[in-house]
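Only a portion of the chains appears, each positioned as in the full assembly.
Letters A, B and C mark the chains in the order given here, with residues in each chain numbered from 1 onward.
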Amino acid sequence: MATVRLLDDDELSAQAQAVFADIRATRENDYVNNFWRALAHDPATLARTWERIKAIMAAGALDPKVKEMIYIAVSVAHGCPYCVHSHTAGARAKGMTDAEYAELLAVIGMASETNRLVTALGVPIDETFQAR
Amino acid sequence: MATVRLLDDDELSAQAQAVFADIRATRENDYVNNFWRALAHDPATLARTWERIKAIMAAGALDPKVKEMIYIAVSVAHGCPYCVHSHTAGARAKGMTDAEYAELLAVIGMASETNRLVTALGVPIDETFQAR
Amino acid sequence: MATVRLLDDDELSAQAQAVFADIRATRENDYVNNFWRALAHDPATLARTWERIKAIMAAGALDPKVKEMIYIAVSVAHGCPYCVHSHTAGARAKGMTDAEYAELLAVIGMASETNRLVTALGVPIDETFQAR
């Protein structure tokens, strides 16, 4: 169930091998998930995507766990089951509790409902919400 | 630019007046934004929506500021400009810094890109991401 | 605010004029809305789109009012403000009451919320829901 074949470790180009090694070292985990095995057909895109995601998802002004929860929210709204599964696993690995997960789902559900009510009603943007 | 007329304070039913009073008291702010003025045509829905959003967006396992950021993420992915504007204002009012906002945008952008790459590639869900 | 100029009646090709005449006759209304004025740059597409929409939205197994409400639901979920406004007007013109509109919004909101909860939870399809 894919439009490209998932590559095994022994099928990787040298550039892709280096990326896989960095994924393993960064995560301290030998498992490399299917997304990277699909992207590995294009080693330049693989490398660029991994570098960006590593930088963006690292600790910064926001906690990595919060970033994973935001990632889940976007993935749910975009209808990407793979992304939902992988980032839910990621958020849990970074410490998301059951209580936090329940609140995440409640916010996603509430936002989805009001997003569509607002669109149905054609509500005009309040002047006060505009940047000055 | 709306499919229903926005109601002024003096056009509200008694039930809607009570909801508006609670919105003002809860937010400690006299301003009631357009979404509620559009919903007020149906006082039961107005009341139910406000009660739910007040409960869900309150402090819990997650910080209210984080909840607003998750709300923004969903609203962006659903393409709801009103919701994006109102919850960006809400997140700022609850203390979202410029650095946090920049990281929020970076995560939303990254998730949007990889969501679509995953869909394009048809990546199958790894067994390890399944709940046991 | 358009990517093509909206055509006035005196700028139409002969084929587009015939379509506009049929829109006016079918609706028993002289007003031709902006969608058709944008499509009129490509008279063949204009004609084909009007013929299909006229056939599909006519009375059949489903009431034209119900069809307009389904059209609103799709347009809301796709985030098309123009479509939401035009089909809300259309549904009202075909007799949608305030009570029906309130229920339509409630179903759209509920579906939006549960759609996203289901996606977040990755719920597998029950065997019983599969066609036999």
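Keep this in mind: a residue touches a chain if its C-beta (ideal position, glycine included) is under 8 Å from a C-beta of that chain, and two chains touch if they have at least 3 such contacts.
Only a predicted model underlies this, so the values are computations on that prediction, with no experimental measurement involved.
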Total identical subunits in the assembly as filed, 3 in place: 6
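One rule holds in what follows: only the chains that are shown with their structure count from here on.
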Equivalent-chain rotation between chain C and chain A, CA atoms, steps of 5 degrees: 180
Length of the line joining the C-alpha centres of chain A and chain B, rounded to whole Å: 20
Computed distance of Cα centres, chain C from chain A, in Å: 34
Separation of mean Cα positions, chain C and chain B [Å, integer]: 27
Where chain A touches two or more other chains, by residue: 76-77, 81, 85, 88, 108, 110, 112-117, 119-122
Chain A to chain B touching residues, read off their complex: 1-4, 6, 31, 33-35, 38-39, 49, 52-53, 56-57, 60-62, 66-67, 69-71, 73-78, 80-83, 85-89, 97, 99-100, 102-104, 106-108, 110-126, 128-130
Chain A - residues contacting chain C, complex: 72, 76-77, 79, 81, 84-85, 88, 105, 108-110, 112-117, 119-122
Partner chain B, residues of chain C touching it in the complex: 79, 81, 84-85, 88-89, 98, 102, 105-106, 116, 122
